[in-house]
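Working notes for the structure below.
Omission of a single protein chain aside, the complex is shown with its protein chains in their original locations.
== chain A ==
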Amino acid sequence: MAVAAAAKIAEVRETTRVERIGAHSHIRGLGLDESLEARHVSQGMVGQVSARRAVGIVLQMVREGRIAGRAVLLAGQPGTGKTAIATALAAALGHDTPFTSMAGSEIYSLEMSKTEALTQAIRKSIGVRIKEESEIIEGEVVEVQIERPATGVGTKVGKLILKTTDMETVYDLGGKMIDSILKEKVQSGDVITIDKATGKITRLGRSFARARDYDATGQQTRFVQCPEGELQKRKEVVHTVTLHEIDVINSRTHGFLALFSGDTGEIKPEVREQINGKVAEWREEGKAEIIPGVLFIDEVHMLDIECFSFLNRGLENEMAPIVIMATNRGITKIRGTNYKSPHGIPLDLLDRTIIVPTTPYDEKELREILSIRCEEEDCQMADDALTVLTRISKETSLRYGMQLIMTSSLIARKRKGHEVEVEDIKRAYQLFFDEGRSVQFLKEYQEEFMFNEMEEEEKMDVN
């Protein structure tokens, strides 16, 4: 009995907490008010007021959608919130505007050339809103049955029973559909629509007939009528696809299933040209609308000279998105050359960008960020412990400070304490070295390590 209960709890936890806590999962927006002024602490963002205000203006530019091919560079030391600002921008833009996030090193793939990877990234950042008649299934869920094979491997089998006030039908589910039904947490009693071609599920609400199932329901639960008539309908729907998705669907060798398998390979330039023409045609006919989005390239100094010149050219295209780049480098070699340039970016591209600097956080801001992170990681911390942690972050780095939150909270839990005390922080600080102490340790004991070559003073160089 107890075992069964424990298994049940584990199962519940598995389904309710699918999202894991990432480095930037506390960010919900840019934290600006209506007049685009930055609030000091809002939506998970702290400090960096001028940079956030600048990005707020970029946000306005993207929303208006008239300006194409601008580049913005976020420059600043490590751990000053560059990626956080980009994540916040993505959150502020919402679902409908495409936001592609990539790291500079992502373009070095053996499957496709560098320029192809960049082109795909650029085309992923441009959305097309299309009005289209498509086949949808709309009904109330009677039952969801998903069976995993007993061995744990192999394909899952799924069945979905839907009804309207007039009929009832059993559907077979494909593997992708099963995943999205699990992800959307579709239960019996929900009223849903499924786009038959793309498999997109939209939850309309819960059926009125099930309103008395639970005594307590969440505030946001909406009750709707069970649909009437046929389950399958043709409806005019508006949906946003990216240019890249249209490319993939139309590149004959793969078909649209390649979108799900992820393996798209290279797409012929002729296909792209054809699609650009077609999209322009639709736009004239009023069938489609272009939504320029944002391409965010983190660690942009990892791009090499060819990519930069390609970007230079690509930005001139009127279909180009707004490109936001982030780097933590100062004056350094441009990858692929022996020339030095600010931020490792050639001057001609730098000339086209507007540069937004981020500055190191002060102690008050660090404390604010650490307390937000504590909340995000579900960790109670005593006030003086937070002060100590803030000092540590100030002296070492914010990232190290954030690492100590979880570790010290685990130490506190081990001694069955409710809160993280100064002692726990100290313990974690002794157990885990920060970068500075690690270097010092290496300097002291380098003779005992293998392959030590400290004689020739050489700085780390990723180029």
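The rule is simple: contacts are C-beta pairs under 8 Å (C-beta built on N, C-alpha and C of every residue); 3 or more make two chains touch, one makes a residue touch a chain; residues count from 1.
In the analysis below, contacts and distances are computed from a predicted model.
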Name under which UniProt lists the unshown chain, selected from "Protein DPCD", "Trafficking protein particle complex subunit", "DNA sliding clamp PCNA" or "Methyltransferase small domain-containing protein": "Protein DPCD"
Of A:28, A:114, A:129 or A:196, the residue in touch with the unshown chain: A:196
Contacting the left-out chain in the complete assembly, out of A:53, A:114, A:129 or A:278: A:278
Of A:43, A:101, A:187 or A:250, the one touching the omitted chain in the full complex: A:250
Contacting the left-out chain in the complete assembly, out of A:30, A:126, A:144 or A:173: A:173
Contact with the hidden chain (one of A:77, A:165 or A:438): A:165
Touching residues (missing chain, whole complex) on chain A: 130, 132, 137, 159-160, 163-177, 194, 196-199, 229-230, 249-250, 252, 255-257, 260, 278
